[in-house]
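Input: one structure, supplied below.
All protein chains but one are shown at their positions in the complex.
Going by the order they are written in, the chains are A and B; count residues from 1 in each one.
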Amino acid sequence: MISKMSLICLLSFSSLSFASDITVKMTLSPAGSFEAKTTKVHGDVIKSGEKYTAESLWVKVDDLKTGIDLRDEHFHKHFNSEKNPKITLNNVVATAGKGSGTLTVNNVSNKVDFTYKVISDKKLEALLKVKPSAFKLPEVKYLEIGVDDEVEIVTVVDVK
Amino acid sequence: MKKLIFLNLFFLSLSSVILAADTNTNIKKMQLALDKNNPESVEEIYDNNEEDLSKNWMALERLALSFERRNKFKEAVNVYRKLVSPFNLAAHKAIIDSNAQKVPENLYSGNKLPYYYYKLAFLNAQLFATSHKFVPETERTKFKKNAEGYLLLLKKVNADENDLKLVNDLILEKIKVEDQMAYKKSWYVLFDFISWQDRVYLVDNVTGTKSPLLSTAIGSSIGLGKKWSNAKYEFNIEGMYSMATSTISNIADGPTYQQSSVPVKSIILGPGMYYKAFSDKVFVGLQLPVSIRTGSWLAPDGYSLQDLKQTGAGYFFQVKFAVSGIFIQTRLGKIFPNPASHWSIGALYDF
Partner (left out) sequence: MNKTLYIYFLIIIPLFSGKAYAYPHFIGHGYNSCITCHYNPFGNGPINDYGRSVSGTAIAGRDFYDENKPEELIANETAFFLKDYISKSLKPFIGYRGMFYKSNLGQDGSKVEFINMQLDGNLVAKFGSKDQYIMSGTFGYAPIPRSLKNTPAGDAMKEYRSREHYLGIRPSPNWGVYFGLMDKPFGIRVAEHTSYSRISTQLTMDDQAHGALLHYSGTSLELGLNAFIGNLASKSDVQTKGFAGTFEQTVFEKNRIGASILSQKNTYLKSTALAIHTRSQITYGTSVLFELGQVNKTPVNGTTPRKENYALLQNHIKTKRGLYFLNSMEYFKNSLDNSYKVRFGPGLQYYPFSKLELRADVYNTRNFSRDSNSADRWDLLMQLHAWF
């Protein structure tokens, strides 16, 4: 009984494994850059023929880390993580290297397009560029160093 | 007779009421102790009234919480198991026996089985995640299997995805850490640039006077090693063959002697270790080499050279960092009885 349950459990939870990750790349002004990363990506990407879909992919803002504690604090506060703890990408449809979905950040939703490449049978890497201002995120400046109004998001997701 | 039966019934119901009142009071006391963050008192109250409180699910829940607060996960698991069975045995059996991916809601909407399943999954996962090398393998496997089993039941009762992920993540993280701590074997080749200094003695064949000579060698080495490494440490055994050219001369009083471009060879063997304290790409460590060195210096007429062949042993402090699939390694140390440092810079490739 137990071993049968264990086998079923293992098969059932392949979609919740820890192999996905997301990197948000930001450019500083006048120079420099930094990244915010997490491996805690939630949601399933389903493959059907040559089409990939996902009902909802999301990350918790507080899980995104930049490497410097103070910068993490500023980053999470900037995204209003207390009121809007998640960044979600819903209704994802992708085929032939391109896709789209609805990105919700700071409780503001916008349709976004992205490109992707197949890394293996079980993995995809997607790339999208977004403007934080389109999500009503204020301009960022800390001690005269600002962040450009275009960020690049790269995510590697598991495919079911 | 009727009077007797009536009196019996009266005292029975009276004692039931009194008993129930006592049980409720004790449950309240248990809750108060939890609120005051005094979990030991919860257990004490339960132990003093076990006969009654063991039949009450509210008391058992509080007892389980008191164990959880003290990280007594095994004890908490035992209590939650009692809450599942016998307290909810019928529904629990029906859920297990059902082949449906999601069972009808009526099986669990009127009871707290989803909550108990979650606690059992989480606590077993905690037991698995916190187990160490002194916990028997059978027990560790049991914790993992139990956690996975209750996760399956949670899916059947339509549990929150976040709860499922939390438990699953605990299990996967532990598996990942264990995999990282297991030692894996591999081989590597190395190529480096190496330099050292030798002390050789020029001996006057007539007087027997020994004059020290200093030889500075620079050359390259190729080597092969086998290593055992995990996420934190690396142990290796390595052999290296060096070919160098040297310039030798006297550096103290004595006959003038100088020779350049003299071939010198050495074999260095020995164990070493690295510590990956700072990241998985940067390693700091120590190597303990034993070396056999030969040099083709020539002795002038009337003289001979001592220590043309020499064995020695010493230490290297070493640092290596990973770049694009290869490692760059630097070493600085000493091989006794050489008079000066021994250093190298090179590249390693694992296969």
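Here is the rule we use: contacts are C-beta pairs under 8 Å (C-beta built on N, C-alpha and C of every residue); 3 or more make two chains touch, one makes a residue touch a chain.
Worth saying up front: this structure is predicted, and the values here are computed from it rather than measured.
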item	value
Per the touch definition above, residue among B:222, B:269, B:290 or B:326 touching the missing chain	B:326
Chain not shown: contacting residue from A:33, A:95 or A:133	A:33
From A:55, A:73 or A:113, residue that would touch the chain that is not displayed	A:73
Those residues of subunit B which, in the complete complex, touch the missing chain	193, 195, 197, 214-216, 218-220, 244-245, 247-249, 251, 258, 260-261, 277-282, 284, 317, 319, 321-324, 326, 328, 330, 332, 339-341, 343, 345, 347
Residues from subunit A at the interface with the omitted partner, ascending	27-35, 67-71, 73, 142-145
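The rule is short, and it goes like this: only the chains that are shown with their structure count from here on.
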item	value
Whole-Å gap separating subunit A and subunit B, where each centre is the average of the chain's CA atoms	30
